[in-house]
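As you look at this complex, bear in mind that one protein chain is not there, while each of the others sits in place.
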Amino acid sequence: MTTAVVPVAADAAGRESAPGRRRPRPRLAPHRRREALFFYLFISPWAIGFLVFLLGPMIFSFYLSFTDWDSFTAPVWVGLDNYITLLTDDPIFLKVMGNTAFYSLISVPLGMVVSLFIANLLNKKVRFRKLFRTLVYLPHLIPIVAVALIFQMVFAPEAGPLNQALALIGIEGPNWLMDARWVKPALILMSLWQAGGGTILLLAGMNGIPKELYEAAEIDGASGFRQFWSVTFPQLTPVIFFNLIMGIIGSFQVFAQVFILTGGGPDNASQMAVPMLFDEAFRFYHMGYGSAIAWILFVVIMIFTAIAFATSGRWVFYESEVRS
Amino acid sequence: MSLTSSPFPRRGLLAGMGAAGAALGLAACGSGSESGATPKSDESHKDFVMTVWGGEADKAAYQARIDLAKEKFPDYTITLQLIPSENYEQKVQTMISSKTGPDIMQVAENVNVYASKKQLVPIDDYLSQGGLDLESTFGPVGANYAWDGATYGVPDRSGAMVLYYNKDLFDEAGVDYPSADWDWDAFLDAAKKLTDPAKGQFGFGGVGWWPQWFSLVAQNGGNVLDPESGAPGVNSPEAVEALQFAYDLYFTHKVAPTSVDYSNMGPDMGADGAFQQGLVAMNATGFWGVGGNAAIEGLNWDIAPFFHGAQQAVSAFGSALVIPTAAKNPQGSFEIIQFLTSAEGQAPIADKGQDVPANLELQESDTFLDPEWLEADVDLQAFPDSADMIFTPKFIPEWNEMQKAIEDAMASFWLGESDAQATADDLQGRLERVIKPTK
């Protein structure tokens, strides 16, 4: 790595936008054409994969959402029936979407705060740091069957460690998994336990923050919290933004935790969109109906993701512009 | 990126065609979907794939049986494909919908999901040609795997639910051991005597699983599903009375642990485990309890046929072998099935302690009743003795939806939060929504 000497002042970036941003852009000048050509060439692995493996199935499932299909005999075109039934006549769909939104809108922000907090702890030069970092990631490495068994125990009404801990401070814990009001909070607690997964990227991002920024902040006499808030956080925003988008997309599609731990029960109090579509498509053989759920879910996720992207300009700071 | 160019050696047409998947899909599901009648047999086709579900013990038993079949049909190749139970239906659905289905397939209560969608070969002609009388070979379960006047499956495994009891706890409480003569009152009386809250001991494991409370409803003369049409009837007076009996076991007499009690006993805890720990004196469950209980040292137990109500009725756990329409040589598939379900072909089920073989001749032979794998002194005669009492709910195509409706509607019932009548009415409404009765 000795070829390109780059004389760049460390803090020039981040404060000013890259100079390239407002350069006049002649319409496809030869060098721009070359650049565009390379762009298409470089993204071709994705483009080919998308066209061959994904686009067809997506179009097909979109078509299916307008049919009644049991996955064996020929699909029967039913127009908008599936969508109309789902939105006006399905006994559980609106409840399920409500559950999903509830889960997502609470677990994502909480999870981000927790993972940021943990990452900040793990970024310090502590003893056994590698061990701590590994332990935090552990919940992601244990197979979900094992995780579900563990949480059946954790959430047990009287014998469970969670309620026993609550009893110590005088609170009578609920019957988490069997109580319609508490089963969603239980699933959210479980998702927080897995929040350590988000720390990997945050730590990788923290490692990239120039130490000089902290030196300067220390000379200025900034407190620990102040340093976190004005140095670490802004520098991490691209990663936090990534975690936010992935959190939204992932939590709206929560599947295994629900499917294995609660099965959506009691009486659909914890049923979520993807487990429901899985039931429809693979247990009840309503492929068309299941596809319609998938596409409504797609639109909902799209809306929330779009909102997140729309706000990103205000709080996400890139060293250099994402150029389009 | 040299790999990017190599993935399409065989079918250039797919490369780069975005809608290929869609077009393909339409073609795949459009073609052949009309076929429902007996397809032509390609007798030269001698490779068979057989799909079954289960774990390792099941694999051993099935493989042993297939090995026997290979001796019988030396020019057939039979490949066993074991699929984990939870994923069986999904995998089979994927296989069949893309025309790569098996030649022989294991089915259970879900049989008519496939039969009603014309995905199975009717076997009536083969049965008469092969001289196989299901009723006399397998008892009442012989009639289980039929749909719309045609027969689709040959019973393979079929074990009635029986009553396991802990002899030591009975002796301690001075209660006579259970027998087929017990009615609800005799049972309840014993259960009360066997319950001791001080020791955390319950008389009975409970009836929260459908085979258990369906049996109570049937014993009381009700039907969750009409035997002919499959129409739901869970809020009939007979059914409600049976549910009330169930409710009282938990919340009036408190002789059975509720789901809350079980979850406090440990994760993944149920009646089988509680019975083995001596926390439950009686437990109604299937054949698998024999092997499980036999492995527990110091557990002194036996089995008896399930008690009766106004009538005798008990659920059974079984499965059958069927021929999917995609099978290339249904004639050959049937020959194999006929052998596998004979007393000879089912022997490994008994030998290896996998399950109760459906074949009655085998069920009443010493191969099953006095097996080498079982050292405990247990009277397996309870299984053949129960064979005549077996009632089978109609295997409706909406079986899985029914299960979901039951689970949803009864969640609060089993916690004591809703009474028998309200639960039955609620469940009836949900069942009517998902079940389309045949006329």
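Here the chain labels run A and B in written order, and each chain numbers its own residues starting at 1.
Here is the rule we use: a residue touches a chain if its C-beta (ideal position, glycine included) is under 8 Å from a C-beta of that chain, and two chains touch if they have at least 3 such contacts.
One rule holds for everything that comes next: contacts and distances are computed from a predicted model.
K.L.:
Unshown chain, UniProt name, "Ethanolamine utilization protein EutJ", "NADH-quinone oxidoreductase subunit J", "Carbohydrate ABC transporter permease" or "Penicillin-binding protein 2"?
P.N.:
"Carbohydrate ABC transporter permease"
K.L.:
Just to verify: which one of A:V78, A:V96, A:L116 or A:A294 makes contact with the chain not shown?
P.N.:
Here the residue in touch with the unshown chain is A:A294.
K.L.:
With respect to the chain omitted from the figure, which of B:W184, B:F251 or B:W288 is a touching residue?
P.N.:
Answering carefully, the residue with contact to the hidden chain is B:W288.
K.L.:
Can you work out which residue in A:Y83, A:F102 or A:Y318 touches the chain that's missing from view?
P.N.:
A:Y318
K.L.:
Of the residues B:F48, B:F317 or B:W399, which one touches the chain left out of the display?
P.N.:
Final answer for the missing-chain contact: B:F317.
K.L.:
Any idea which of A:A74, A:I106, A:L149 or A:L166 touches the chain not displayed?
P.N.:
The single option touching the absent chain is A:L149.
K.L.:
Name every residue on subunit A in touch with the hidden partner chain.
P.N.:
Residues 1-13, 18-20, 25, 28, 32, 35-40, 42-43, 45-50, 52-54, 56-58, 60-61, 71, 118, 121-127, 130-143, 145-147, 149-150, 153-154, 161, 193, 196, 200-201, 203-205, 207-219, 224, 227-228, 231-232, 238-239, 241-242, 245-246, 249, 252-253, 255, 273-274, 277-278, 281-282, 287, 290-291, 294-295, 297-298, 301-302, 305, 318-324 of subunit A touch the chain that is not shown.
K.L.:
What subunit B residues would touch the chain not displayed?
P.N.:
1, 3-4, 7-8, 10-11, 14, 20-22, 24-25, 28, 53-60, 81-87, 90-91, 93-94, 97-98, 100, 209, 265-270, 272-274, 276-277, 285-286, 288, 292, 295-297, 317, 354-355
Methods note: only the chains that are shown with their structure count from here on.
K.L.:
Averaging over Cα atoms per chain, report the distance between subunit A and subunit B in Å.
P.N.:
Centre separation, subunit A to subunit B: 39 Å.
K.L.:
Under the touch definition given earlier, write down the residues of subunit B that touch subunit A in their complex.
P.N.:
1, 4, 14-26, 29-30, 33-34, 89-90, 93, 96-97, 113-114, 117-119, 259-260, 263-268, 398, 400-401, 404, 407-409, 411-412, 415, 430, 433
K.L.:
Which residues of subunit A touch subunit B once you look at their complex with the stated criterion?
P.N.:
By the definition above, subunit A touches subunit B via 44-45, 48, 51-53, 55-57, 59-60, 63, 69-75, 91, 149-150, 152-153, 155-160, 175, 177-178, 263, 265-268, 279, 282-285.
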